[in-house]
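A protein chain is absent from this complex, but the other protein chains hold their places.
Letters A, B, C and D mark the chains in the order given here, with residues in each chain numbered from 1 onward.
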Amino acid sequence: MTAFLSTNAELVITVVKIALLLFIVLTVNAYLTWFERKVVAHMQSRWGPHRVGPHGLLQPLADGVKFLFKEDPTPAGVDKFVYYLAPLLALALALTSIALIPFGPDPIRLFNHDIYLGIAPLDVNIGILALFAITAMGVYGVALAGWSSNSKYPLLGGLRSSAQMISYELALTMSVVGVLLMAGSFNLKQIIEAQAHHPERGIFGWNVWPQILGFFCFFVAAVAETNRVPFDLPEAESELVAGFHTEYASFKFAMFFIAEYTSMITVSCLCSILFFGGWLSPFPASWTFTHYLPSAILIPFGLWVIWDGFRYETIFGRLILPGAGTVIAGLGAVFVLFPNVNEFIQAPFWLLSKIFVFLFVYVWMRGTLPRFRYDQLMAFGWKLLLPLSIVNVIVTSFVILARMTWGAK
Amino acid sequence: MTEPASKNANVVAECLRSWNPKAVAEVLEFRGETTIVVPRELLRATAEHCRQDAKLQYNFLTDATCVDRYPAEPRFELNYHLVSIPRREKVRLRAWLSGNDPVVDSLVPVWPGANWLEREIFDLFGIRFSGHPDLRRILLPEDWEGHPLRRDYPVEGYRDVPNTGELFRKSSTP
Amino acid sequence: MTAALVVFFVLAALAVIGAVSLILQKHPIHSALSLIVVMVALAGLYLLLGAEFVAAVQIIVYGGAIMVLFVFVIMLLNAGVEEHTSISKMAGAPGLLLVVALAGFVAATIAKSTESVQAAPQTGEIASTLGISNMIFKDFVYPFELTSFLILVAVLGATVLAQREKS
Amino acid sequence: MTTVETAVGTAKTMVLNMGPQHPSTHGVLRILLELDGETVVKAIPDLGYLHTGIEKSCEDKTYSQAITLTDRMDYLNPLGNNLVYCLAVEKLLGLEVPKRAQYIRVMMVELQRISSHLVWLGTHAIDLGAMSVFLYCFREREEILKIFELFTGQRMMTSYIRIGGVALDPPAGWRQAVERFLKMMPSRVDEYETLLTENRIWIGRTKGVGYISLDDAIALSMSGPTLRAAGVAYDNRKAFPYSSYEEFNFDVPTRTESDCYARYLVRVAEMRESLKIIRQAFDKIKDEGPIKANAPGIIPPQREKMKTEMEALIYHFKIFTEGFSPAPGEAFVTVESPRGELGCFVASDGSPKPLRVHFRSPSYINLQALPKLIEGQLISDVIACIGTIDIVLGEVDR
Partner (left out) sequence: MVPTNYYVILSAILFGLGVFAFIFKRNIITIFMSIELMLNAVNLAFVAFSQALGKLDGQVFVLFVIVVAASEAAVGLGIIILIARNRQTLNVERVDLLKL
């Protein structure tokens, strides 16, 4: 056993990392639904889930159980193989894309091995290209689901989504080219490091400032790629009932659901990495006191949770909330007490906060915006985003060329 | 009811009489409402005239309905309610139809809006409108028997409809 | 047998199975799916050959665009199961013959020129993406411009074709 | 009902059976859409899934009993339905309703108009994907329903307006409740407008969508906000004033664009006008006064009188056992419901039960124009058009 472990350590570590990431992503997905429902509910002056567990915190669990145990009918006349393949494909591709995201620059030293945060090795040369390759395949899940259901609403949903995804992929890819030109690499780690050339500038060194046009195009196209409001036409429930997943129930539906939320996370990761400096702190490197920001957020939050737990109505809530609060506050305390840990946690902390902000924006849009019409969506993609992103590429390359010719000393 | 309704009744009746003396069979007044009884052959022409005439300007067909006065004959009383939006006046055109030949010219060529109203009357009273582009049942299923708003329609409906129980059981069990 | 060889055989088998399945499947969607399998397997082989960029482009363009277009058209036209007449079944026989002849020819050629092709395989020392871009934009810049022109013409052509006649 | 066979598409087109169970048909409307891609080539609405035979049932009830049936027709406007039926019967009887009752009627009906427009706005917005507006609208509708509950004891099927007046005296504390609503509502309407009126996606989804020319609209007998958005200021409250509407000061908002956006603007403006009317009615309603006409034999007597006066007891007994008998004749009354011209035709043969009751339901007649609105447009526009016609299937099918 130990011999196997020592000879195949890399393999074992990778498998463990995959299992861990899968667990984290699925849990985050589940709580993302809770977060979305809660935030949208508060925007709409209602409570959202609040029955299952304190503050409805166990609602995702209940939903999961429901998805697992619901009857799973297969409609007559479906193309069985493709019908079963589609959700698997959607989920598998969505989860694979997250494997390519690096979550921090520094390895943890455990059992004499450097363990990096993230599954793919940090030096994947075609990192961003590989990601696009995987997301490009993602359209099959939706299109095939629509086709194989042998029903008209899903077919229309599938057609819409394939057209939409092809169109927006162009803008998505073109809008990133500016960033790639600035970084001179496809590698996600190098893209982040390219934004850290001027550590004293902090937030102003990020790509989002010179690439504001690219960021706009990228974010809009990415929202369209993930089929979220206001681009949720493939599943527009008021027009196409539920679009491509009309005929799916139970766990197969859950797979599409998880796939959608996972791609939301992936897109948020990409936004933060490409345009918002990834794991870089928004403050200039000289401001070392900002390193205590994680603790400064976690400890008060944990204490608030404990306080909130004690005044909660149910016994269950009084047990769970203080427990969770203690853990959160304890984490904050650990960061303060162990400077090593605190230094290590900086990068993931900033990356995760940025991802969180983007997820919030997703939810916010859902609470605010109406839905586009199909032809408007197409016109928006082809007539606005694509030309804009091409202009962005041209301008960026000219600026870089000019700098290379006259600026470089 | 800003002005006395009888004045309006006179205007309408006079105007119609001067156009075609046969058009007005009778002018009725009740609770300030004017009813012009029109022979059924002249119904469409009269309606067209009401719409076209510069004095009348009844450009809006608001409602069409039917009353079945069953034992009496002719039993069907067909009422078209017209409104003149510019003149702010209403008038009711009425035609009597007998029970054994309930056919009348459709008003769809005059007001496309009469389409569903007449379909509804056809559906519920069985009055046939010649010249109607799409005379099908509208509220009841296509295979419904009888016309339920007729006074001689049994309250329970016709009882000899085929029993669909067997069929239902077959389709609902998996 | 090295790990690379194992991976090669797995991917090669996938590619061949996909290609055979493309022929055997009756429904165009299934054929398209088989072709996607072939393409993904080939992308894997390109990775094995050290051509990272080509592998990514293969998936993005072939898998993510061209094949989506195929699937889209199949869905749009609601294409049904393929029909075969007796003549078309007969066409299989000469086709098979042709394939055997072709395979024999290629095998013979390879057998003859083993030495020349089996040059020492070089690993991807040249940073392939950078190298490719250098080649495209320096050595092959005219063909590159020509292909972009080709794309433009294709786009125009597709637009003209797709346009409805004004009724 | 239309079977799919009557609408088989050609090889170029596809027939989509939208409804009767569909999230955006606002009930059990079924539309057969013949599609070329996503473009609607032909649309055939199919009704009757909610047909309850209210007109037939009315023939077997006394005049007063039929009031409860009218609530169920347009379930977003039960008070308006009560009103039009009672106005028709009152006209048949030649009954004069006391002013105080008329003002109460006006106030309640205008509150109902706002609540109906709120449901319309909310569902229309959620059809087009704007989810929050839906919940905001229902939040305010809740306030109106609370007022209804205060007045009538019911939130939806109020049956509050009766022949000759209204059912009950306004309850204690009604002034505070209505006052609070009047204070709150204008800012809430602003809130919806902030979310939608200037929203580019909203404008894109509604502007130029579902156009119908003024001539077509009149020829198709369209009425209400759909007609007013086409450019005619035809409003029954102004054209044929009923229930003392001539004493109220309000505008009839019109637009000329005649598209979904214009209808949206007209309805939002109508909400503000209704608030003006409610404020005026609120001031006009005196604290004391009769709420029912003085017509023994038609209006049930007061409880106290029944216990002291023999005649009152006899009338009570007669009204509730056999009803009252209007003179033979017909009456046709139209009022302005939130959806358009709501008419009621009552024919009497001199017996205590109506010979014929017919409702001119605006949804039914406006729905006729749907194929005209959507043919040549996209599927997404279909739901926008269904939304702006503002149909209530209970009223369409009756």
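To be clear about the criterion, a residue touches a chain if its C-beta (ideal position, glycine included) is under 8 Å from a C-beta of that chain, and two chains touch if they have at least 3 such contacts.
On a predicted model such as this, the values are computed, not experimentally measured, just so you know.
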Footprint left on chain C by the chain that the document does not show: 2, 4-5, 8, 12, 15-16, 19-20, 22-23, 28, 31-32, 35, 38-39, 42, 45-46, 48-51, 53-54, 57-58, 61-62, 65-66, 69-70, 73-74, 76-77, 79, 82-85, 87-88, 91-92, 94-96, 98-100, 102-103, 106-107, 110, 114, 117-119, 121-122, 124-126, 128, 131-132, 135-136, 139-140, 143-144, 147, 150-151, 153-155, 157-158, 161-162
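Here, only the chains that are shown with their structure count from here on.
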Centroid spacing, where centroids are CA-atom means, of chain B and chain C in whole angstrom: 70
Approximate Å spacing (C-alpha centroids) for the pair chain C, chain D: 63
Touching two or more other chains - residues of chain D: 14
Multi-partner residues of chain C (each touching 2 or more other chains): 78
Interfacial residue positions of chain D with respect to chain B in the complex: 1-3, 47-48, 51, 53, 55-56, 60, 91-92, 94, 216, 218-223, 232, 234, 239-240, 329-332, 334, 341, 343, 345, 347, 349, 355-356, 358, 360, 364-365, 367-368, 397-398
Of chain A, residues touching chain D in the complex: 40, 43-46, 152-153, 156, 160, 229-230, 232-233, 236-241, 366-376
For the chain D and chain A complex, residues of the former touching the latter: 14, 16-17, 22-24, 38, 125-132, 135-136, 139, 195-196, 199, 201-202, 204-205, 378-383
